[in-house]
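Note that one protein chain is taken out, while the other chains of the complex remain in position.
And then subunit A:
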Amino acid sequence: MSLPQLPPVIVGAGPAGLACAATLVEAGLRPILLDEARRPGGQGTRRLSPAMMPFAEQFLGRAYANKTATREALEDRLLTRCDWRPGTLAWGIFEDRLEVVQDGRHDSIRFDQLLVAVGATDRLMALPGWTLPGVFTLGGAQVALKQHSAFIGQRVVMAGSSPLLYLAAAQYARMGLRDLIVVDTSKSADKRRAAIGMVLSAPGTFAEGLLLLAELRRRGVRRIEGAELLRVNGTNRVEAIEIRHADGRVEALSCDAVALGHGLRPETQLAELAGAKLKFDPILRNWFPETDEDGRAGDRLWLAGDSAMTGGRIAAAESGRLAALSMLAARGMTVPADAAKLRRRVERLRVFQQRMASAFRWPSHLAAELPDETIVCRCERVHAGTIREAVRKQAGPVEVNRVKAITRCGMGRCQGRFCGQTLQELTASTSGMPVETVGRLRAQAPVRPIPIEAAMEGDGL
């Protein structure tokens, strides 16, 4: 293969994409950088809305607000040295072409080096009542504040198995929301067991977690640990969330909004369309794309950040830098010699996330207990009972894409992003097969709904 000539293309302007771009720019290249959002930052480091900006110190704390302002100024300078295309949706990859829609116009970008760094969204388990207005994802609850300048309700319960519960709750409390309850469904015994490993792999991040806990105590936020979520109650809106405490007592927590999250789920669709193979990670109990230690997943393909492997903000940035070094080497350019150090750092931070995942476990066991009438697929309104029936009737190997074909679960607008995880577990628990043998929903272009005109102009359809 001849050396790459075209500018590198980066999909996603979160911490991974921005760090990759910065390293490429330092080496004298001008990468094409695109993001569906209008502004850079991604989700975790999403920029505050103009209305929220005056409250940056209150929201982030003074030290972190200053750091953030400095980082964002650097990013703004970086963007002037990139071919920056905000508001651009990447919907497909065919051979060496990336198909995009920008402000309703279609474009096809040829590439010989592509970094996909499109992040992650909340990993969710279906819950009776979770389609009621007032139920949002935990990430959504944070975006509500940062981008939409609003709380998701007046009396809010944040529930699930995720360290992000504590961050989101602190953000709400700092902005003045008083009526706030955290229901952490993970077990304190699991957390104690994982603690030593977490301290060893990333003491700084672990300490940040403890500070958050102390802050919530100081602010008087009620915290319930080790409970199970039973259902969201209400007619036409959230009125309460019913939980079972660790001691067996059932309590309905009155509220007008609920935020749900059980950790993160990588956005792997574009990587898959670009040819990446996915493999099952037994600790995270989920599928991730295969890469080499620098994030390379093919001749023309690199992956970084949370869409490659859950690792958080810092691991995302370091993995973006690492991918950039690997891209430079593949172009025959001289590479600054710190790749080995970066590899060790990324590895350590990802190990930390794995240990965190065993502290905040994905509640896979709940799938078997879901009442039949629970809506699993929000888009197509497919119930747990319908899925169970389809699995039981299946002749031959049980596989989630076949269950999807029969039930339409995962066939709606979100393309299985919010039901896929429940579907996998439900298929496994009903058939009695290990979850890694029932597969995962395959990616298909377009990975997001697009105007049909755009698809017809593209090469793919």
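In this section, a residue touches a chain if its C-beta (ideal position, glycine included) is under 8 Å from a C-beta of that chain, and two chains touch if they have at least 3 such contacts; residues count from 1.
As a convention for this text, contacts and distances are computed from a predicted model.
The subunit not displayed here is recorded in UniProt as "NAD(FAD)-dependent dehydrogenase", chosen from "Ferritin-like domain-containing protein", "NAD(FAD)-dependent dehydrogenase", "Histidine kinase" or "Permease".
Contact with the omitted chain, checked across A:Arg296, A:Arg345 or A:Arg417, is made by A:Arg417.
Note on the undisplayed chain: of the listed residues A:His148, A:Lys279 or A:His365, the one touching it is A:His148. Mapped onto subunit A, contacts with the missing chain fall at residues 36-38, 43, 49-52, 54-55, 104, 121-122, 131, 133-137, 139-141, 143-145, 147-154, 175-177, 236-237, 256-257, 378-381, 412-414, 417-418, 448-449, 451.
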